[in-house]
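Moving on to chain A:
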Amino acid sequence: MSLQNYSVTRSSKAARVAAVLGALCVILLISAPWWAGRAEMRLLGELFLYLALASLWNLMAGYAGLVSVGQQAFVGFGGYMLFALTMFGGLHPFAAIALAGVLGALVSVPVAVLIFRLRGAYFAIGTWVIAEVFRLGFAQVSALGGGSGSSLPMAIVKSLASKRDMREALSYWLALGAAVLVVTCVYLFLRSRQGLALTAIRDNELAAKSLGIDIWRTKFTVYVVTSALTAMIGALIFLQKLRISPDAAFSVNDWTAFVIFIVVIGGIGTIEGPIIGTLVFFALRETLADLGTIYLIVLGIVAIVVMLKAPKGIWGLIRTRFDLQLFPLGYRVIAPKDDKEA
Partner candidate 1 sequence: MDWVNAIVQGTLLGGLYALFAAGLSLIFGVMRLVNIAHGDLIVMAAYLGLTVTATVGLHPLAALAIVVPAMALIGYVLQRGLLNQTLGEDLLPPLLVTFGLSVILQNGLLEVYTADPQKMDAGALETASIAMGGLTLGVLPVLTFAIAVAVIWALQWTFYHTAVGRAFRAVSDNQDIAQLMGLNRRHVFGLAMALALGVTAIAGILLGIRTSFDPSIGGGRLIFGFEAVIIGGLGNLWGTLAGGVILGIAQTVGAKIDPGFQILAGHLAFLIILAIRPNGLFPRIAA
Partner candidate 2 sequence: MPEPILNIQGLKAFYGDFQALYGVDMYIEPGEVLAIIGANGAGKTTLMRSVTGLLSNGPGQIHFQGNDISQLRADEVAMQGLAMVPEGRQLFPSLTVKENLMIGAQVGRQGPWNLDAVYRLFPILEERKDQASTSLSGGQQQMVAIGRALMANPDLIMFDEISLGLAPIVIKDIYAALPGIINGGMSAIIVEQDIAQALKVSSRVYCLQEGRVSLEGASDKVSREEISRAYFGIE
């Protein structure tokens, strides 16, 4: 049996088909303002932003082992930065969104230095403390409405586009763009040297250490980049909502619990997982949301059952059944077809 008959490849037929279908989907979605109603567009816009948040959380928890229950800190921070920079800095909302990302990265540095001292589950609660500090801190800023919050002035809203239809299309495209950007970034990052190192750390911290991978720095980078992008998504979220308050901006339920459910149900530690999870989450929400608290209880139960019975989520089940990988990360060895000795 000669080794030359084997081939090593990253790509697969499924991945190529998925790439083409994905591109078609994105094109179709870009054209939504011409065929979709106002309500559908709002829903899709929200879906895209959740997809982005979920992909980012998944990068941290599923790959870097940084399980945070405090990402609302950066969602809220980004939202507040949008308001502050446009209202007091006179910035155009687009510039404010970009700057919110930069500022998010900046504040995440001291935060990381502090809470990286906590291990494992204590890290998770530490992130929550940070989010509470942000919430209580912003509630003290009376210029931003203190505890009751404030609305984005109409002049700033109008600076986006004067017509409402145009504004809504714009904000929809921004959300779509953010989702595509985040998923692509996560994918490219995981394919990069650092990304592969991250997967190595996840699979075996000791081995990764002996290979000379600087675990702390890799995790730190992931945390800062994720925080920056999360802050930008936060700015987009509150650009859609046009109103902000500390409780809404730093809600653990809205920006962390739902995101965790999405990732867990879809499949943690996979790129496809958050996409599937977001679709499932919104499908459930649209059908069950009338049930109120019962709906949340159901979500909690589903997440627990998935975590215990199928820890790799829906995508994990699909992948083991069909040996699929739509975002090829690792290389695969393809055995020669006519191998008589095997």
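The criterion applied here is as follows: a residue touches a chain if its C-beta (ideal position, glycine included) is under 8 Å from a C-beta of that chain, and two chains touch if they have at least 3 such contacts; residues count from 1.
On how the list was made: all candidates are chains of the complex that A comes from, given by their letters.
No experiment lies behind these values; they were computed from the predicted model shown.
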In-complex contact of chain A, chosen from 1 or 2: 1
Candidate 1-touching residues of chain A, taken from the complex the two chains share: 61, 65, 67, 69, 114-115, 117-122, 124-126, 128-129, 132-133, 136-137, 139-140, 252-253, 257, 260-261, 264, 268, 293-294, 296-297, 299-301, 303-304, 307-308, 311
